[in-house]
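Notes to accompany the following structure.
One chain of protein is taken out of this complex; the other chains stay put.
The block that comes next holds chain A.
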Amino acid sequence: MAPFEPAALPELLPVFYRRLFPHGPYGRWLGYGGVVKNYFQLREFSFTLRDDVYVRFQSFSSPQELERELQKINPYKIDIGAVYSHRPNQHNTVRPGAFQPQEKELVFDIDMTDYDDVRTCCSSADICSKCWTLMTIAVRVIDRALTEDLGMRHRLWVYSGRRGVHCWVCDDAVRKWSPALRAATVEYLTLVKGRADTVKKVNLSYPVHPFIRRSVAVVEKYFEEYALVGQDILGSPESWDKVLALVPEEHREALQGEFPRRKDSVQRWEVLRGRMERTRGRGAAPCYADWEIMLQFCFPRLDINVSKGVGHLLKSPFSVHPKTGRISVPLDLQTLDQFDPFAVPTITSLCHELDTAGSDGEQEDVGETEPKRRARDYKRTSLAPYVRVFEQFVEGMESARRGERLRRSDIQGDF
């Protein structure tokens, strides 16, 4: 299969927006059931066109108009912004200061480059199957907190297309959250603190908040496979010295002595963990260094700036990544552990699949309308399962809205 060539985008994008992009569910998502008047019309979109031309404050009177425009403009990249007080495409006609962002989904952006200090296999924009586990852990940790602690229901996790994941929280109440509350959420979810030169980035003290305890429980499930086997963080004196730098002095020497006598990271970790656990059992001076190490190597690192601003723009699901050609596809939480970022379809591979499917001579229904045929096109490609996940997400919100309407009419006695 031909690799992705950015130069081919001008040819591929029209095909993508005509036959692959899931306009239907996308419009249903952002329309939010039409409950709030003009919600869709007040939404900002931004497009990146060729030659890095960037246009903001695009808005459309309906999902259909958006579809037509996408097929006309064929943007390289789509970003979604906030729902504003006035139609974004008319913002110049509004009195200065009156044009304000009103609502937006709460979003999170987790980027692999933020973990460079604890990755040995790759750095900066590179990722591999070994370090991808970090993203799996991040999704699990954050998603648990969003549902159990914060009571959020409608979360969409999306592969960013290269080296990270995004999360869109779409609950009605959350879309109205202030910047302060969004920033507070990121702070609540932050355990790894410090700049490049900070050695110890996680510091725990008694008593440990339930959020931390539960997050450690999630990390623990992946730690052995990822850190001990995959990254082999205790595999050699150089690497285990880095880890022991995170352990308080009084324990370091003993561990330094014990480590050479064990044969691999897994065994060495057992020594360290056992020792820490015993301090906690004793009651006096509990030490959490084992948890701190796990968290420093694995706990998610969020970018507060992405989440804080109501007006902040974020790459749209199903947007194409201009460098890798990969589609930003939704993640299925049920099969998250098996997700392989290298198996995500690229725009090239999808178009290729369409060609092949077409030439298979599949009988097309003569009476079938053009849009209907197009709508089923993506189903013939590897994009299908991802669109299915997206549809389930949208249906989840729609059913919740119906439930809410029923509940309200029951209370009011309307029939």
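Keep this in mind: contacts are C-beta pairs under 8 Å (C-beta built on N, C-alpha and C of every residue); 3 or more make two chains touch, one makes a residue touch a chain; residues count from 1.
By our rule, contacts and distances are computed from a predicted model.
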Chain left out of the displayed complex - its UniProt protein name, from "Trafficking protein particle complex subunit 6B", "DNA primase large subunit", "Exostosin GT47 domain-containing protein" or "Proteasome subunit beta": "DNA primase large subunit"
Hidden-chain contact residue, picked from the options A:Y26, A:W177 or A:W240: A:W177
Contact with the hidden chain (one of A:G194, A:P210 or A:G311): A:P210
Positions on chain A where the hidden chain makes contact: 148-152, 177-178, 180-181, 183-185, 187-188, 207-213
